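Take a look at this one; I'll ask things after.
With one protein chain removed, the remaining protein chains of the complex are shown where they sit.
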Amino acid sequence: MTAPMLSVENLRVSFPTHRGRVEVVKGISFELGRERLGIVGESGSGKSMTGRAILKLIRKPGLVTADRLEFDGIDLRAQSEKQMRAIRGARISMVMQDPKFSLNPVMTVGEQIAEALVTHEKLARREVEERIEAMLHSVRIDDPKRVAGLYPHEVSGGMGQRVMIAMMLIPEPELLIADEPTSALDVSVQAQVLDIIDDLVTSKGMGLILISHDLNLVSRYCDRILVMNAGTVVEECAAGQLDQASHPYTRGLLAAMPTINESRDELPVLDRNQWAGT
Amino acid sequence: MSTRDWLLEDSPHSRWQANVGRAYRVFTALLRNPLSVLGGIIILALVLTAIFAPWLAPYSAIGQDLANRLAPPSSTHLMGTDELGRDIFSRVIWGSQITLTIVGLVALISAPLGLLVGAVAGYFGGWTDRLLMGFTDIFLSMPKLILALAFVAALGPGINNAIIAIAITSWPAYARIARAETLTIRNSEFIAAVQLQGASPLRVIVGHVLPLCTSSMIIRVTLDMAGVILTAAGLGFLGLGAQPPLPEWGAMISRGRTFILDQWWVATMPGFAIIIVSLGFCFLGDGLRDVLDPKNEGK
Partner (left out) sequence: MPTTETPDSAFVTRRRWRRRLGAIAGFVVTVFLTFLGLLAITFFIGRVIPIDPVLAVVGDRASNEVYAAARTAMGLDQPLVVQFFHYVVNVFSGDLGQSVSTGRSVVEDLSRFFPATLEMATIGILIGVLLGVPLGVIAASRQGSLIDQIIRVVGLLGYSMPAFWLGLVGLALFYAKLRWVGGPGRLDIFYDGLVAPATGLLLVDSLLAGEIDIFWNAITHLVLPASVLGFFSLAYIARMTRSFMLDQLSQEFVTTARVKGVPERVVIWRHAFNPIRVPLITVIGLSYAGLLEGSVMIETVFSWPGIGNYLTTALLNADMNAVLGSTLVIGAVFIFINKISDVLYRVLDPRAR
């Protein structure tokens, strides 16, 4: 394998509370090439914070430290806010959880997508419109002209998330972080949205970090999986080898999933004492 | 078992213990916020000053000393003297009684009135609600100060009428809050349980709805007290509130107006008292809101 696109070493994120600093990410390390990496964990495991820390979006008073945080040979730790802005959106982008909250309610869909594009590229107005139209088409919106003129509250959740994807991919970044992109959506459109992400990422040869609490989903769409618990990575394996996972937390999670021909009367509850010492 | 443990016990044995325990928790939470402590100290100082005014004030509030007219602040007269030679510091101290009376009476009249209107409207709903709230909204969209002025004009100047006028114009805000709270409480299970036991609407409202509205009422009343003090002082300033020789702070500023260009202290000193006390209520109100209503923290 060539040099990795993203390498993270001993990443820590902490927040001050009245009981002192609390670490939510406790020294995680991983590398990423042009592949699809899944980060799985329950809420509070630090997976979202990991995604935001890569983009240096943790705001004061939150604190991010790492021994190494490199993207395409650039030391992200040393980048100024201005330099980071040139990377955000243009080279690393992020799809967030719920389009109801992550889209600006008083700007039309088209304006928001256009903003993502023109922030990084000087383009003629007509060209911008053409790019937006093409992008909306590629996220399978059939009538992009109409949709571009709508406000976020006028589109459904599934459509909103496709708009979000269009917005984040239009500057053609090399790495996409998808932070629980489907957990706010109806089950019926979840697969559709993930298929769109998958298609675009694969066809453009991008890297993808898919953050989710859904082990099944991640194993279906990713090449490699990190399992996080309480701020640390407890398991790292290829998606196909998940059934060989060794850490009790991962085993517990797997055991708690129902299968199509379920024979157990009750699903087991995670027994947290098993790995409490780790 | 220590008193503290008894106060913080998770499963109190009596309603009294639960209430005291809750009060203790609120109190300790307030202590953690320096500004609300400051506010509490200011208001405590106001109360103590009012009670002990006869001992604290070095001079009489109304005794004149024409030889010492308009003396600037000095060690004998900390805030100087006014046009009749009265010691302004002593008058400010005595004035705390008037301020406290106004604030207390306005709260005692308007808060229960608003609480009752709001709770009845929210509990019964339908036309009762529409009628009462329509009335409340009309009052709410009026300029309070102007309305109070007009009331005092009709009732005649004086401190009692000023209190009545301010109370009349300040209940609608409380009615709004009480209604909103009642609407959320009305449909809860425990109200249904009380109703199933055959409790009358009066009993439900007084015994079960009103107590739950009190914490938001206390916040709002405390925050509003600054406004009440300012309105009362304004009425006094216009000569419609407390009448001379009463040492009401607003009226004192009004007297000092004539001398503002040369003897600035006559008008400014009582103003500082008003600002400090109003700030005290603001601080305490903000602190109470953070403790009792964490949703709005930091706003």
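In order of appearance the chains are A and B, and numbering begins at 1 in each one.
Operating definition for what follows: contacts are C-beta pairs under 8 Å (C-beta built on N, C-alpha and C of every residue); 3 or more make two chains touch, one makes a residue touch a chain.
Remember, it's a predicted structure, so these values are computed and weren't measured experimentally.
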In the complete complex, the chain left out here touches which of the visible ones?
A, B
Residue of A:93, A:138, A:219 or A:250 touching the missing chain in the full complex:
A:93
Option touching the unshown chain, where B:142, B:212 or B:292 are the choices:
B:142
In the full complex, chain A touches the hidden chain through residues 52, 55, 57, 81, 84-90, 93-94, 96-98, 101-107, 115-116, 119-120, 140-143, 146-147, 150-151, 153-156, 158-159, 164, 167-168, 171
Going by the touch rule given at the top, which residues of chain B touch the chain that is not shown?
134-135, 137-139, 141-147, 149-155, 226-227, 230, 233-234, 237-240, 250, 253, 256-257, 260-262, 264, 267-268, 271, 274-275, 278-279, 281-283, 298-299
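Just so it is clear, only the chains that are shown with their structure count from here on.
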Roughly how far is chain A from chain B, centre to centre by C-alpha average, rounded to an integer in Å?
52
